[in-house]
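Once you've had a glance at the structure underneath, I'll fire off some questions.
Here the complex is missing a single protein chain, while all its other protein chains stay put.
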Amino acid sequence: MGKSFDILLFIIIILSIVLVMLESIKSFDAKYHDYLYTAEWVITVFFTIEYIARIISIKKPLKYIFSFYGIVDLFSTIPLYLSFFFAGSQVFLAVRALRLLRVFRILKLVRFMGEASQLKEAIKSSRAKIAVFIYTVLILSVIMGTVMYLIEGAEAGFTSIPRSIYWTIVTLTTVGYGDIAPVTSVGQIIAAIIMILGYGIIAVPTGIVTVEFAKQGSTANKKDKNVKEIHTNTQSCPHCTAENHQDNAKFCYECGNYLNEH
Amino acid sequence: MGKSFDILLFIIIILSIVLVMLESIKSFDAKYHDYLYTAEWVITVFFTIEYIARIISIKKPLKYIFSFYGIVDLFSTIPLYLSFFFAGSQVFLAVRALRLLRVFRILKLVRFMGEASQLKEAIKSSRAKIAVFIYTVLILSVIMGTVMYLIEGAEAGFTSIPRSIYWTIVTLTTVGYGDIAPVTSVGQIIAAIIMILGYGIIAVPTGIVTVEFAKQGSTANKKDKNVKEIHTNTQSCPHCTAENHQDNAKFCYECGNYLNEH
Amino acid sequence: MGKSFDILLFIIIILSIVLVMLESIKSFDAKYHDYLYTAEWVITVFFTIEYIARIISIKKPLKYIFSFYGIVDLFSTIPLYLSFFFAGSQVFLAVRALRLLRVFRILKLVRFMGEASQLKEAIKSSRAKIAVFIYTVLILSVIMGTVMYLIEGAEAGFTSIPRSIYWTIVTLTTVGYGDIAPVTSVGQIIAAIIMILGYGIIAVPTGIVTVEFAKQGSTANKKDKNVKEIHTNTQSCPHCTAENHQDNAKFCYECGNYLNEH
Partner (left out) sequence: MGKSFDILLFIIIILSIVLVMLESIKSFDAKYHDYLYTAEWVITVFFTIEYIARIISIKKPLKYIFSFYGIVDLFSTIPLYLSFFFAGSQVFLAVRALRLLRVFRILKLVRFMGEASQLKEAIKSSRAKIAVFIYTVLILSVIMGTVMYLIEGAEAGFTSIPRSIYWTIVTLTTVGYGDIAPVTSVGQIIAAIIMILGYGIIAVPTGIVTVEFAKQGSTANKKDKNVKEIHTNTQSCPHCTAENHQDNAKFCYECGNYLNEH
């Protein structure tokens, strides 16, 4: 039952995000404003009930209210209520997009988390290399940005040093919008050098991640036997607010109390 | 003989695709419309004959007709006929591009398939990692897209949240069209962060694929001895429609019946 | 002496390429046309003398004349002479850029060649994987290009299927000029999918090359002891036209004749 409620919650959150997106499209909002508004009301009421139900069913409600997901839940609920008192509904519209964060809790399936934590592990163990990498990118951007500002000047779109730095990052990461582009010969030569540098620098994070993945692959082989996939849901223990109980759990793994007592 | 027919079929398919492309170029079509139309007729007739011949020569025609390649063959044949009854020939024009899928059957050479299936294997065994990766990209796009929508607004081209999300994906993948580009300082700072993130995230699929390739390389060394390259063609068994017979096969490897009985 | 002549030749070739570039800049050519023209004459005369000297000093001139570098040398020499007889000097201008190919011969230093041939080896041994990769990119481009042509149409710049295919390649390779960009919602969603695909596909060549490099690295360790760096030059044996003699060689390694007999 905890599982099927999670699936319902998941669908409503996704629906709510889709509503936010549709509402942001002016032409669509103009046509179907009433439908969107009604749907938003239904979802807000649902979230309100769910929020209150969570607080009631938990023994230590304060712990939940001030937890990360408790705050996310609150912020997912209130935007519509606030828009009564304040103008600028645009901002509240966007706050509703934060509901997406709630999806994380639901998707906390062991399998995915296992992979994600492997990624996290990879990032963690090459923290220093990544720091050197980002530091190099930033220093290069500041120096090259300043140089390009002096060479190109305002006509080519390099109106200030921060803007030049922005352009350098756009170029170094090989994004290349083209809203700002060098026009002088010297500027284009330096741009070409930045590009080839960026082309090479892109190799650094790739190298880091690949080596970490390769390492984990060889250690994973040894550990694999003791890990099992366990499906969990977002039901929280009414006694201690611990989450991620197994789908068929009867007692809280944290405090040992009975889970479905009501 | 099966082989040489395959080569003829291959050439005609490629020719047919080229015709579709040329027809879509307005100026070219205006000049040589009659030639293109005649050529299309010749190819359609050829495909019709081939389709009928396949059905006749096969013992279980229904199995072929409703198979994947049977449907592709049918759709490759009928567009021109349909354009008699319906307007909107543009859509039928494009359906003809589906003929390209027929090429897959012909190119089903063991060597390439071996490599392709190795790629498929690599993708399959790192499915979970890829899912986490795509999930991260999408979540990042939705959140960053909403933030940029609030910051930049309609003047800079961020007219709606879906459009902002589109922009975020364009930036995160380092494509960077420049049709939408941030103009405010805060927007450009966030854009720069998205770029550097994208620069790092690109490392993840690369790491996955490299590690998988490396694994396969070391296991491939052991298997290599028992694999041989066998050249096959698209001739289908008239009894059971099995395909990919060896070039000089006399009996169907699936049902044991004689292949070239007519 | 062979070495120092090579360095002189190298400088003149680079100078000649720079001249071609400068000449192509309209404003620069207008100002300094006479200087550029004179310099081009001096270089042409030098190349002519060098070409004749090579033919004279070699015992089998025909073998040299019809060799790859013999033809490159001839084409490096004649553009200016041809511009007397024909108009369209623009084309001849560009032919002069081919002189760059001559640099290859001079740079045929053992060290670089060793690395280059290692790269070549890597490409060769993963030929099949690369073929599957390019094949996938092309098929994807044709199908996605056709789909985008139908969805977006001429207003967004997708005026014909070949142009749509061009756009798809621009997007798939994450280049993203922005001269053509989707404007419809459906088009932008498909574009986003193509980008994420491209983001993933970029991993394939990287994986291939990395694994090959890793393999070569482990085999290179075993071979390294027997390889030495030998500096060579472009002096060709007057008896058999063999090139790449060691800097202080007295006899041809190919035919055993004395090298500097004149």
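In this document, chain identifiers A, B and C correspond to the written order of the chains, with residue numbering beginning at 1 in each.
The rule is simple: contacts are C-beta pairs under 8 Å (C-beta built on N, C-alpha and C of every residue); 3 or more make two chains touch, one makes a residue touch a chain.
Because the structure is predicted, anything quoted here is derived from the model rather than measured.
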item	value
Interface partners of the hidden chain - shown chains only, full complex considered	A, B, C
Sole contact to the chain not displayed, among C:I25, C:I56, C:L74 or C:A154	C:I25
Which residue of C:I43, C:L80, C:V137 or C:A191 touches the chain not shown here	C:V137
Chain not shown, touching residues in chain C	17, 20-21, 24-26, 90-91, 94, 97, 100, 103, 107, 111-112, 114-116, 118-119, 122, 130, 134, 137, 162-163, 165-166, 169-170, 173-179, 202, 205-206, 208-210, 212-214, 217
Sites on chain B contacted by the missing partner chain, in the whole complex	174-178, 206, 210
Absent chain, residues of chain A that touch it	128-129, 131-132, 135, 139, 142-143, 146-147, 149-150, 159-162, 165, 171, 174-178, 181, 185, 188-189, 191-192, 195-196, 198-200, 202-204, 206-208, 210-211, 214-215
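Here, only the chains that are shown with their structure count from here on.
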item	value
Topology of the chain contact graph, where touching chains are joined (line, ring, star, complete, other)	complete
Whole-Å separation of chain centres (CA-atom averages), chain A against chain B	32
Inter-chain centre distance, chain A versus chain C - centres from mean C-alpha coordinates, in Å	45
Overlap residues in chain A, where contacts from two or more other chains coincide	174-178, 206, 210
